[in-house]
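Sharing a structure here in structure tokens format.
One protein chain omitted, others in place.
Note that the chains take the letters A, B and C in the order they are written out, and that residue 1 is the start of every chain.
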Amino acid sequence: MPRMKAAIFVEPGRIVLDEKPIPDVGPTDALLRVTTTTICGTDIHILKGEYPVAPRLTIGHEPVGVIEKLGNAVSGYAEGQRVIAGAITPSGHSAACLCGCLSQDGAGTKHGFKAIGGWKFGNTIDGCQAEYVLVPDAMANLAPVPDGLTDEQVLMCPDIMSTGFSGAESGNVRIGDTVAVFAQGPIGLCATAGAKLSGATTIIGVDALPERMAVARQLGADHTIDFRSVDPVAEIMRLTDGRGVDVAIEALGTQATFESALRVLRPGGTLSSLGVYSSDLTIPLGAFGAGLADLKIVTTLCPGGKERMRRLMSVIASGRIDLKPLVTHRYKLDDIEAAYDLFGHQRDGVLKVAITP
Amino acid sequence: MPRMKAAIFVEPGRIVLDEKPIPDVGPTDALLRVTTTTICGTDIHILKGEYPVAPRLTIGHEPVGVIEKLGNAVSGYAEGQRVIAGAITPSGHSAACLCGCLSQDGAGTKHGFKAIGGWKFGNTIDGCQAEYVLVPDAMANLAPVPDGLTDEQVLMCPDIMSTGFSGAESGNVRIGDTVAVFAQGPIGLCATAGAKLSGATTIIGVDALPERMAVARQLGADHTIDFRSVDPVAEIMRLTDGRGVDVAIEALGTQATFESALRVLRPGGTLSSLGVYSSDLTIPLGAFGAGLADLKIVTTLCPGGKERMRRLMSVIASGRIDLKPLVTHRYKLDDIEAAYDLFGHQRDGVLKVAITP
Amino acid sequence: MPRMKAAIFVEPGRIVLDEKPIPDVGPTDALLRVTTTTICGTDIHILKGEYPVAPRLTIGHEPVGVIEKLGNAVSGYAEGQRVIAGAITPSGHSAACLCGCLSQDGAGTKHGFKAIGGWKFGNTIDGCQAEYVLVPDAMANLAPVPDGLTDEQVLMCPDIMSTGFSGAESGNVRIGDTVAVFAQGPIGLCATAGAKLSGATTIIGVDALPERMAVARQLGADHTIDFRSVDPVAEIMRLTDGRGVDVAIEALGTQATFESALRVLRPGGTLSSLGVYSSDLTIPLGAFGAGLADLKIVTTLCPGGKERMRRLMSVIASGRIDLKPLVTHRYKLDDIEAAYDLFGHQRDGVLKVAITP
Partner (left out) sequence: MPRMKAAIFVEPGRIVLDEKPIPDVGPTDALLRVTTTTICGTDIHILKGEYPVAPRLTIGHEPVGVIEKLGNAVSGYAEGQRVIAGAITPSGHSAACLCGCLSQDGAGTKHGFKAIGGWKFGNTIDGCQAEYVLVPDAMANLAPVPDGLTDEQVLMCPDIMSTGFSGAESGNVRIGDTVAVFAQGPIGLCATAGAKLSGATTIIGVDALPERMAVARQLGADHTIDFRSVDPVAEIMRLTDGRGVDVAIEALGTQATFESALRVLRPGGTLSSLGVYSSDLTIPLGAFGAGLADLKIVTTLCPGGKERMRRLMSVIASGRIDLKPLVTHRYKLDDIEAAYDLFGHQRDGVLKVAITP
């Protein structure tokens, strides 16, 4: 049985490069030879043991690759084709998928806790920080990369761009809206870009790192606020003449950002939440208008599926936005442990790291 | 200057019947002679001093009456016409109104607290527990009562029915949905009726009072759960075969009901919140799927305006639902202090009290 | 190779019962033993040669049956299970499916003509007026029938009920709406029921056959208009006090009904079209407000997929509506030619015919 290199979770604190068998291909699967992948903030949660996965699971959910082998029930693709697949891999045939909830494929509620069913790569099945990755439900998930786009150009599509844009989409950002985006990490930067693409005319980015705020301004932020030197709530109310924002996007996953997002909303506004939270949240009574302010709070898990990927790649191909500034570092798969070290400690102004097997 | 009787707030614990001048009519106002009105749970919050209003304000926001006098800029109505006005009286010309947010007329965010701008009667201007009430922006708010409908038949339209139905509407209840409604007071009962009218095929009402659960079953509940004898979350998960509900409506305004509503949602579901809360709320991490479950939380303030009222009266006129069981007691305006006493202490199975000047 | 009986199209004017091989089961297919099916108006178009299909194709797209055999990539079902499948069988993995357009699976535009891709049974693959039928993409399409529901109770779900309800759903019928439904055949009757389930408070059914109008009143019509004795446009304007309707549902597929539906719309209203047209349509300038009346025209092809079927069966199980009056006649598969004769000539007050192999 042929073997491959893969970044596997061993125990909290340890993700290592090791060998595993190249997986068998079931009837509806496709095997990809990974050409480029990356590390996500969620992978750092896994590394730290904050998000539990099975020992020896291969990590990673952002694959760019080439079709190596197709299952016998898969048609419409050719071996050798360059493709991506989303971080979330909808089956297409679950009840959730068929009622339009593509990311909640197989999800459920157990003991009052909602399971994250749609996220499979590097969570419930082996991921793509490896030489090969098996893509389930291949016909719903493989999206051919248009000629002329490089691996790095489409590397943000599987997760960062899809998630970030969904912040603007689920928030229903419209032409003329005022939008605040809390945190300008890779997801927040893509939320900023998504708000601009959706027609927002005043976009306010909140962060503390100057290099991130500089990228935010490139991608569409009209104003950036350093929350270490200014109270972002007061500043946003000032910038909006006391009106508040139409949509506030939370892109970090903390009480502070969630709460500030709620405070700056105008009555009738929408808080679009993207963050992965690690503790209970508090809704302050006043910011919530005691329940009478016609507010909406919406959460979105990264939209996946081949059609979503096709659309995101069309955004890149159109030149409407340029996400290349997000890829700040490059590593070989052999050096992935060093990449985890750099990315996990947010050193050297890192935004995203390209990994090439 | 002619005078009239009115129920006025004196201080926490005291709402009394007293005399006030009959108000002058400005160019865009209408003066109604009140024929029937009622007491709302919010009025009890005012009575208890939990919701502050100005001393000597007339209380009450649910008027049925006859047009006594019209402002000189008001057309399309005749003196003597029977009308109702909603509890929330949109001007029609505010920025909020013009972007579809009719209930947030004049609302704003101050110091991170959202003001309740759209609710005027018995909040920022004199209300309708009186012989006469002045309706602002009359052309946007006066809705003629169709012949053949009695005062009591339309008495729920201004607030209870409009608010309760909005729980189903804002939750986007669709044909075939499973809906849980937490609390079966007057608002929750109307939410139950609204869910049925919207096509929900499994409606689960939660309360503890047998007489309310009996009315709930009349109005559309397929199941009722007494939360004192059964854990409602576990029972709803059982009734839905572990799937959870598509929409959960909160109709009380407490942490317990808000939290249970969140726990029973399926991934991708919507919590539609109607309650007036009196303290901060906690979102439990697991019930929130750590932010990754594609959930929505929406809040709605009672929709008002003459077109809303026309539509609600058309529901009554159609015979689709019968809200007469909600009016359990009747008092003269002269006896309104006794009515407050009964209603405030929830004695004698009271749901709603009709007050006739 | 074992053989089965099937109703096949031979040439315009001839659908006959003949023998065919029982089909082989591919990896993602399921073979159903059909227990009950029916004939649709579209089948009559095929019979008459108005809608072309391949010679020797098995006709029929409304199956109730028992799982005989599952493909090797199909999980989550058991042989012997009672199921239905929708008339439209989405794959779940097409671009159309993944962007929420489940009925347009594989559809496309060729030479300016839009192909009907999502409808496969009895159109592009063998249908279910046979002893056995092969269901493609079984995991997206097989919906288990709840215990306690008979074949006849769920027989309308695959097409008539799904299509009819979609008239109200796509038209976005809301609580308090006034709705006109043009034609009260099986689809129109289900549109009437769907409008009622969606909260319409004035429903006006238009037809000419007294027995259909009687069923319309049972299913929710508040008024019925016999278009042979009254001008339906004038009568609807009269019934709505000159206001027009919020939503008009076209359920026949003719210029006359399409045009009347447009004429009775209020400014800002929606024409929800369900009919299968057989010639170009004319939009009268005045009824269209010269393009300035904020009108919408929406068309819907029968929604399919297992989740849709589950929801529709939940409507039946809830007792909210009773579609049993639609099944007026019963035939053995052996006598299907007689059934076609009766149904095609609309004799004997026929609405729908149950066929049992």
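FYI, contacts are C-beta pairs under 8 Å (C-beta built on N, C-alpha and C of every residue); 3 or more make two chains touch, one makes a residue touch a chain.
Quantities reported herein were computed from a predicted structural model and do not represent experimental measurements.
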Full-complex contact with the absent chain, from C:13, C:80, C:148 or C:284: C:284
Residue among B:15, B:34, B:47 or B:97 touching the omitted chain: B:97
Residue among B:4, B:139 or B:336 touching the omitted chain: B:139
Among C:58, C:89 or C:104, the residue in touch with the chain that has been omitted: C:104
Options B:28, B:123 or B:273, residue touching the unrepresented chain: B:28
Absent chain, residues of subunit B that touch it: 26-28, 71-73, 90-93, 95, 97-100, 102, 137, 139-140, 305-308, 310
Hidden partner chain, residues of subunit C it touches: 96, 99, 101, 103-104, 107-117, 119, 233, 237, 242-244, 253, 263-268, 273-301
Where the missing chain touches subunit A, by residue: 165, 168-169, 174-176, 178, 194, 197-199, 201-202, 222, 310-312, 314-315, 317-318, 320
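Following the convention adopted for this analysis, only the chains that are shown with their structure count from here on.
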Of all residues in subunit B, the ones touching two or more other chains: none
